[in-house]
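Removed: one protein chain of the complex. Kept in place: all other protein chains.
Order of writing sets the chain letters: A and B. Residues in each chain are counted from 1.
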Amino acid sequence: MAENVKPRVKVPKSASAGEVITIKSLISHPMESGQRKGPDGNLVPRSIINRFTVELNGKNVIDMQLEPAISTNPYIEFDAKVDEAGEFKFTWYDDDGSVYEETAEIEIS
Amino acid sequence: MELNRRKAIALGAGGAAVVAFAGSALAQAATDAAAPAADAAVNTAAAPQTEAKTVEQWIEEFTGGAEVTEGGITLTAPEIAENGNTVPIEVDAEGASEILVLATGNPTPGVTITKFGEAAGSRKIATRIRLAETQDITAIAKMDDGSFKQATSNVKVTIGGCGG
Partner (left out) sequence: MTMIERARKRRMHRNLVAGAVAATLSWTVAPGAIADPVDEPTIEVNGGEFSLPTRVEPADHVKDALPEVMSGWLFRDADTRAMQLDDFENQGMIFADSGAEAWDTVEGTEGKSCASCHNDIESMKGVRASMPKMNEAGDDLWSMENFINDCRVNRMGAEEWAWNSQPMKNMTAAISVQSRGLPMDVAIDGPAQSWWEKGKEMYYTRFGQLEMSCANCHEDNYGNMIRADHLSQGQINGFPVYRLKDSNVVSIHQRFVGCVRDTRAETFKAGSEEFRALELYLASRGEGLPIEGVSVRH
C-alpha cells in the first residue's frame, strides 16, 4: 500500500453561470510502474492510481483510465463548465483497492 | 529527419552525445521488437492488470478498426524533454467524446483514455508522463460523430546528463 497518499485540487471559489473553469489536480503517489527493478534485482510490482474521475453535482466532468506511463504524483489539468453552484467530487482509484476522495465547493458569482 | 538529427547533435555537442542520440534515433525501429519482451516482463511481475498491450492492440480496441485521419486534434509536447520522468503534454480535440494517448516507445505504451462527461468544459487535458526513450507520442480522439482523429508528436529524451 502506498504511503502518504494525499490528494489535492485547485478550484476557483466562484464562477459565473455557464463559465468554463480550469481545475488542477494532483495526488502524491509513487505510481510504481512495474518496470523498475528494486535493490534485490527483482521487478517492483506495479502499484498505480489506475482511474481518476471528477463529477460536479453528480454530473461527470472527466473519467480517466491511467496507465503506468503517468508520472509520479499524477498531475491532471482539465476544464469544467459550471452551470450552477455545487460541489466537485474527485476520486482516485488505487491498484491496491484504496479509493481517495476530495471535494471542492463552487459558488455562482 | 536530417535537420532534427543535426539539431540533436548540436545540442548534445560532444562525441558521446552523438552516440546517445544516434541510438535514440533508432528508438522507433526498436519499439516493435521490444514489445513482446515487455509483455513477458510485466506478466512475471504479476501486475494486477496484465495489459501490456501493444500499440496496435490499443488502437484496435479503441477504434474497433475504424479509419483514423490526421487533424482535428492538437497534441502539445516538448520537442526535447530534459528528463523522461516528467514530460508535460496537453491534448485538445474539440468535439471529442474520448481521447486515447499512447507513448509508442514505452515498454507499456498506454498512457490514458479520457472520457469527457456532460459537465466537461472542454475536450482538453494536460498531464505529465514518463517516456523511457526518444519516441513518438500518439493521441487519437473519438469524435461525437463516431469518426477518429489522430495527432503524433516526437519527443527527444535527453540522456547522458549528470547523474547526481
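In this section, contacts are C-beta pairs under 8 Å (C-beta built on N, C-alpha and C of every residue); 3 or more make two chains touch, one makes a residue touch a chain.
Please read all numbers here as calculations on a predicted model, not as lab measurements.
Q: In the complete assembly, which of B:T54, B:T104, B:T138 or B:T158 touches the absent chain?
A: B:T158
Q: Residues on chain A that touch the omitted chain in the whole complex?
A: 4, 6, 8, 10, 24, 26, 28, 30, 71-73, 75
Q: On chain B, what residues meet the omitted chain?
A: 10-17, 20, 78, 80-83, 85-88, 158-164
Convention: only the chains that are shown with their structure count from here on.
Q: How big is the gap, in whole Å, between where the Cα atoms of chain A centre and where those of chain B centre?
A: Chain A and chain B have C-alpha centres separated by 21 Å.
Q: Where on chain B is chain A touching in the complex?
A: Spelled out, the residues of chain B in touch with chain A are 38, 41-42, 44-49, 85-87, 90, 103, 106-122, 124-132.
Q: List the residues on chain A that touch chain B in their complex, please.
A: Going by the criterion above, the answer is residues 20-22, 33-35, 43-46, 50, 55-57, 59-72, 74-83, 95.
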